[in-house]
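Before any comments, here is the structure.
In this view, the complex is presented without one of its protein chains, the others remaining in place.
The letters A and B name the chains in turn, as written, and every chain counts its residues from 1.
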Amino acid sequence: MELGEDVVRHVEDLARLELTAAEREAMRRDLQRILDYVADLASLDLDGVPPFAETRPGGGALREDVPQPSLPPPAFLDGAPAADAGHFVVPPAIEAAEDGDA
Amino acid sequence: MSARNAGGGAAARGPGGEAAAGWEPVIGLEIHAQLRTRSKIFCGCEVAFGGEPNARCCPVCLGLPGALPVLNRHAVELALRVGLALGCRIAGRSIMARKNYFYPDLPKGYQITQYEAPLCEGGEVPFLLAGEKRRLRLTRIHLEEDAGKSLHGGGATRVDLDRAGVPLVEIVTEPELTSPAAAHAFLTALRRLLVWLEVCDGNMEEGSLRCDANVSLRRAGETTLGVKTELKNLNSFRGVEQALNFEIDRQAALLSAGQAVAPETRLWDAARREARPMRGKETEQDYRYFPEPDLPPLVVDAAWRESVRDGLPELPHERRRRFEEEYGLSPAEAELLTADRELADYFEAAAAGGDAALAARWVAGEILRLRRETGGFPVPPGTLGRLLTRVGEGAVSHTAAKTILERLAADGGEPDDWIEMLGLARLDDAAALAAAVDDVLAAHPDELARYRAGRTRLFRFFVGKVMEATGGRADPRRLDRLLRERLDD
Partner (left out) sequence: MLERLTLGEALDGVAAGDFTAGEVTAALDARIDALDLRLNAYLHRAPGGAATNGAAPRGEEAPGGAATGGTPPGSAAPREDAPQDGGPLRGLPFTLKDNMNLRGTPTSCASRILEGYVSPYDCTAAARLLAAGGRYLGKTNMDEFGMGSSNEYSARGPVRNPWDLSRAPGGSSGGAAAAVAADLALFALGSDTGGSIRQPAALCGVVGAKPTYGRVSRHGLVAFASSLDQIGPIAKDVADAARVLELIMGRDPADATTLDAPVPDLRAAAAAGARGLRVGLPEGLADLGLDDAVAVVWEAAAAALAAQGGERVAVSLPSLRHATAAYYLLATAEASSNLARYDGARYGRRAAGAADLEGLYRRSRAEGFGPEVRRRIMLGTFALSRGYYEEYYLRAQKVRTLLARDFAAAWERCDCLLLPATPGPAFRLGERLDDPLAMYLGDVFTLPVNLAGLPAASVPVAVHEGLPLGMQVVGRPLDEATVFRAAGALERAFPFRETRRRAVDAALDAEGAP
């Protein structure tokens, strides 16, 4: 497929990456090359082949509902980029004032 | 067809509001219920309400590099309880999935939930709407993790991840409710069931039960669905009803004016009683769901499923029906007495081997009043049962029994002891009763004369005076007979 700049911008949004115009064009070219390479997957007949995730054996360990000690807050708050009164702090989302406790 | 089962009528407004130009609301609900496990869904941190921020966190629920989720067996068990109680199909193999988006209270940048292969599908919730039996079909029930809390203010957002990782079930209904009142009634029944099953504590104020609503309008008789909007931030059942009413009015006004309803998400503002659109790209989210590679498919074999089913208590609506059939209670009484399991258990214990109707009246009346006052059941049901036996025998009057109940509640003991101690035994002695009647008639010659002159309403006056004189111990039927004999002499 032809990878347009609009698609690259959209993927940037989804991935929360901020590329400069030059970076975006370089990214577009790199991704285009890779997509061209993977394009031959499109020609395979995959009818009736289950996705690998579905073939995983089920079961596996479940945890018993027994509380375990938590991490003391300093262990992760002290190294946090911004913390205040026991909370992590981040800049507000633009619509934060409207959301309330979403 | 089934839409009518779950609805409340063809008007666009629930009872009490003006119909809006022939529009029929179509309502679907999405309920999130926190499960009553001791630890979180994917890690061993404790589940509790309140407390210090970030005090119940670990690498897993903090989303630290390298941490991995491991599913809490009891969370699955509680979800199975709900699914089986509601008649869902339980998937022998269901898949956990990642729902990817960025938000401060979502530490991994994705929520682990279920998408294409949920634990439960189908099922239905029976409920009463204005005394009529309804059923609302469910689409699905699945397990997922809760997010933390973001608190906005002061130019920043503060994040507390204590709630991140608390286990939730998400219950999605079919869009088959046709009035806000029906939504309220449905939620009441669902909440009752979740509490009854000990799966959730059903506390909307504390957030252990949350509800989002989808609503669209269509002309009565149409089968296609209109454009729906989603309502969020509904913090009480009343809020759900009010928000739905608001939105139905808003959409009806638009559609009646020939305009289109925009598909959007609106946040309910309980203070201003309006639902405003959320800004930002929330409604255009691409969650990029894919199966969670860190968790193998969840297997629920027949043995596990059936053991959970066997462990289910009698469900509220089943018990209600049994109360009607076995105890001859009215639907209203039965509904009242099955509001919760403790109350239903209390009633049955009190009614055991006695007059069920009498027990029902007393439990619905005096016992519920005491419960509201004290927060519990100060009088054991067996004790009440023994008191009611005396009432049924005529050994003590209703009024006297109420007095005795108060003493039992305050000080414990046994009904027979209180009857004796307070001297409240029914006045059985015909002679003493006759003497009391004679005394009263003698003490009120004017009234007696007026009665004999035709003022038959004074009969009640004499009854009251004899009751007063005997401290409420006179048997009403005997008194009635005796008084008539005397008065009609």
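Going forward, a residue touches a chain if its C-beta (ideal position, glycine included) is under 8 Å from a C-beta of that chain, and two chains touch if they have at least 3 such contacts.
Predicted model, so just to flag it, every value in this text is computed and none were measured.
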{"item": "Omitted-chain contact residue, chosen from B:263, B:293 or B:394", "value": "B:293"}
{"item": "Full-complex contact with the absent chain, from B:108, B:232, B:250 or B:426", "value": "B:108"}
{"item": "Touch list for chain B against the chain that is not drawn", "value": "59, 62-71, 98, 100, 102, 104, 107-110, 157, 159, 286, 288, 290, 293-296"}
{"item": "Hidden partner interface residues of chain A, rising order", "value": "7-8, 10-12, 14-19, 27, 30-31, 33-34, 37-38, 40-42, 44, 46, 49-53, 55, 60-61, 63, 71-72, 74-82, 88, 90-94, 96"}
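Operating definition for what follows: only the chains that are shown with their structure count from here on.
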{"item": "In the complex, chain A residues that touch chain B", "value": "14, 16, 51, 53-54, 56-71, 73, 76-77, 84-102"}
{"item": "Residues on chain B engaged by chain A in the complex (per definition of touch)", "value": "37-39, 42-46, 52-59, 62, 64, 70-76, 93, 95, 102-104, 149-152, 155-161, 232-233, 267, 276, 278-280, 282, 286, 288, 290-291, 293, 295-299"}
